[in-house]
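I'd like to ask you about the structure that follows.
Missing here is one protein chain; the remaining ones are kept as they sit in the complex.
Here is chain A:
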Amino acid sequence: MASMEQTAPQMDLLRLWRDKNARAVIIQILTIAGLFFFTFWIVSNAVTNLETIGKGYSFDFLFEPAGYDINQYLIEYTNRSSHLTAAVVGLLNTLLVAVTGIILATVVGFILGVLRLSKNLLMGKIVYTYIEVVRNVPVLLWILLVHGMLISSLPSPKASVSDGWDFLGVSFLSNRGFYLPQPNPEPAFWATVIAFFLGIAGAVVFRRHARKVQDATGKILPVFWVSVAAILGLPILVFLVTGLPIVWSFPELKGFNFVGGFAIKPEFMALTLALSLYTSSFIAENVRGGILAVSHGQTEAAHALGISNSRTLQLVVIPQALRVIIPPLTSQYLNLTKNSSLAIAVGYMDIVATIGGISLNQTGREMECMTIVLLVYLCFSLLISAFMNWYNKRIKLIER
């Protein structure tokens, strides 16, 4: 009896370790404790080492003047602005490339993916070759190549004007950028903006209304065309009625470059084009896979019920294909966003080139600058993931 009592606590521990749920909890506690001590050790190490060489961990430098120029800024910036402003300029530049790139890559990717499945044999082969070539070369090469082509094959601003590299005489393509007329809205332009948002709201309301009408009477209303009319037609109408309240400033050649107008810089163009074409080739494959994953039997069953081709796509094929396409799409968006850090290769001033590059070199604050860059990318990635997961949940298939 006595010996049994002695072994009892040991037995209990053993039993606890054998229990599936208890073991999971124990492992988690141990992991968290380990992680905590490891992080603590790393951080305290870094702080003591930095202190011995006379550097603290402080973000005060952010408020000192940056002292360098940035060639593309979406907010007010001069070389007398602070490092913080430079970081924000870089962040916005990264955001601009990521958002433009994601939109372009998605549109081009979906089109290519569908064309790849085209019954037209030649079209299918051409798209196939394109996709294979584009996605099998490292994206950095594409960025350099596109940049090189824009810089060396496009004419100088002067030659652009004299050799007719213009569109209707108001837009000019040159190696200094693509110069477009810049719209300067007058106060009355607000009416158009309001009309646009009203149009969107109207389209949403009409969609609901059409649903109700269809449920009640069976009548199918032209939701698509009414939406187009509301979202595009209404603002255009208001714009015309309020007397075209926009003053255009046109680019004009002065000396060696254009003044006025609005320029899309070659660095931005190269980076965005290369990133989006590269990513679109992966998206195209996802889209193709998603459509192929919907068996032919589904289309046949819909057709056999008398459902037309376009309705079959809308009601049967696309809802099922999307659930295959969305998860890999998320990782393509993340890739594109992270790949945008290659901006530095062509001198596009993104978050890495500004705070993680020039600011870092000038102030010697590696830890602080890298922390900022890291957090920025982490935030972008988490935001994209969160959004895509939310969307994926909405369209997810319920199965056994």
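As a working rule, a contact is a pair of C-beta atoms (placed from the backbone, for glycine too) under 8 Å apart; a residue touches a chain by one contact, two chains touch by 3 or more; residues count from 1.
Assume contacts and distances are computed from a predicted model.
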item: Complex member absent from the view - protein name from UniProt, among "Pyridine nucleotide-disulfide oxidoreductase", "Fe-S cluster assembly protein SufD", "Amino acid ABC transporter ATP-binding protein" or "Ferredoxin"; value: "Amino acid ABC transporter ATP-binding protein"
item: Full-complex contact with the absent chain, from A:Ile53, A:Leu122 or A:Leu305; value: A:Leu305
item: Residues belonging to chain A that touch the chain removed from view; value: 214-220, 295, 297-298, 300-308, 311, 315-316, 319-320, 323, 397-400
